[in-house]
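Below you'll find the structure I mean.
A protein chain is absent from this complex, but the other protein chains hold their places.
By written order: A and B. Residues from 1 in each chain.
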Amino acid sequence: MWAEVKYLFLKEVTLEWRQKYAFNGLLLFTVSTIFIIYLSLRVKNQAGLPDHLWNALFWIIILFSAINAVAKSFLQESPGRQLYYYISVHPISLIMAKMIYNSLLMVVLAVIAVVVYGTVLGYPVINTLMFASVVALASVGISSVLTMMSAIASKAGNNTVLMAILSLPLLIPILLLSIKAVKNAIDDLTWADTSDELITLAAVDCIGIALGYVLFPFLWKS
Amino acid sequence: MKHTLSIALFTTGMFLSTSLWAQEKHKIDENDYANQSVEMADGFRAEGKIYVVVAVMVALLGGFTFYVVRMDMKVTGLEKKVEEFLQGK
Partner (left out) sequence: MDKLIRKWWWKILAVVLMLYVVCAGLLFDVPRLVILNETIRVLHFHVPMWFGMILLLLASVVYAIKNLSNPSPKNDIYSLEFANVGVAFGVMGIVTGMIWANFTWGEPWSNDPKQNASAIGILIYFAYFILRGSIEDENTKARISAVYNIFAFAILIPLLFILPRLTDSLHPGNGGNPGFNAYDLDSKLRKVFYTAVIGWSLIGFWIATIRVRMRLVQHVTEQ
C-alpha cells in the first residue's frame, strides 16, 4: 500500500511540475490577495496593523488560498484519469497520497504567504518556532478536510461553490484554534500556555486523516 | 491491519481532544438559595400570579401535544391504508 501511496504522491508532484501554470496561478492568487489587503488597509502613519487584525487577516488569506489550492485535487481531474485511478489503485492509497500532497502544498503556500505578507504588512510574531508549528499543524488539518470535501463535491457535479459551502463551517473550529495559538506566538507566551491549542490541532489532524481513510472508499464506489 | 491504523489515529484524536474537557466552575450552595441580597420576583410569587404563567404554559403545551398526537394518528392511518393496499395487490 505504501508503495502505491508513494507512487501516486510522486505522480502528483510530477504533474504539478509539468503544469507549472496551476501552481503559479495559486501563487498569484495568494500574492494578489495580500496586495489587495495591503492597498485597502494602508494606514496614514506607518505603524502597521494591530496584531489581532494581522492575525485574523493572515488566516483568512490562508483559508481562501487553501480552498483554491485543494479544490483542484478532485474537481479538476479529467474523467479519463478518474477512471484510470478507479481501475488501477486502491482508494485508500489515493486519498492518502492526495492528503499528503495537499498538506505539503499548503505548507509551501503558507511559507510563501508569510514571506510576502510579512514584507508588506509587518511581522509581529515573536516566537517563530511556535508560529511555524501552528501553521504546519493547521495546514495538515485544513488540507485533509478540504481534500475530502473536494472528493464529495466532485461526486456532486464538480461544483466549486458547493465545496466552499461544505468545508467552511468545518474549518471554523480549526481557524479559531489557530488564531488563538498564533496570538500566543505573537504575545510570546510559553509553550505550556499554547499546548492545549497545539494538542487539539494535532487531534483534529488525526481525526481528519482517519475519517478520510475510513470514509473515502465509500465515496469512490460509484 | 487495514483498519488498525485509522482506528488508532481516530482514538488518539478523540483521546487528545477529550483530555481537555475539564473545566473549573463555581459551586452553587445553600447560601445561594438563602440570601436575600439578590432581587427575585418574590412579591409576584406571593400574590400567586406565577400560577397564571404556569397555566398559560401548560395550556400551550397541551395545544402542542394535541396537534402532534393528531398528526401521529393521521400518519398511523395512512400507514394502515398503504399496508392494506399492498396486501390487496
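Heads up, the rule we're going with is that a contact is a pair of C-beta atoms (placed from the backbone, for glycine too) under 8 Å apart; a residue touches a chain by one contact, two chains touch by 3 or more.
Source: prediction; values computed, not measured.
One chain of the complex is left out; on chain A, the residues touching it are 145, 148, 152, 155-157, 159, 162, 165-166, 168-170, 172-174, 176-177, 180, 196-197, 200, 203-204, 207-208, 211, 215, 218-219, 221-222. Chain B residues in contact with the hidden partner, per the touch definition given at the top, are 10, 13-14, 17-18, 20-21, 23-29, 32-41, 50, 53-54, 57-58, 61, 65, 68-69, 71-72, 75-76, 78-79, 82, 86.
The rule is simple: only the chains that are shown with their structure count from here on.
Considering their complex, residues 196, 199-200, 202-207, 209-211, 213-214 of chain A touch chain B.
On chain B, the positions that touch chain A within their shared complex are 3, 5-7, 9-10, 12-17, 19-20.
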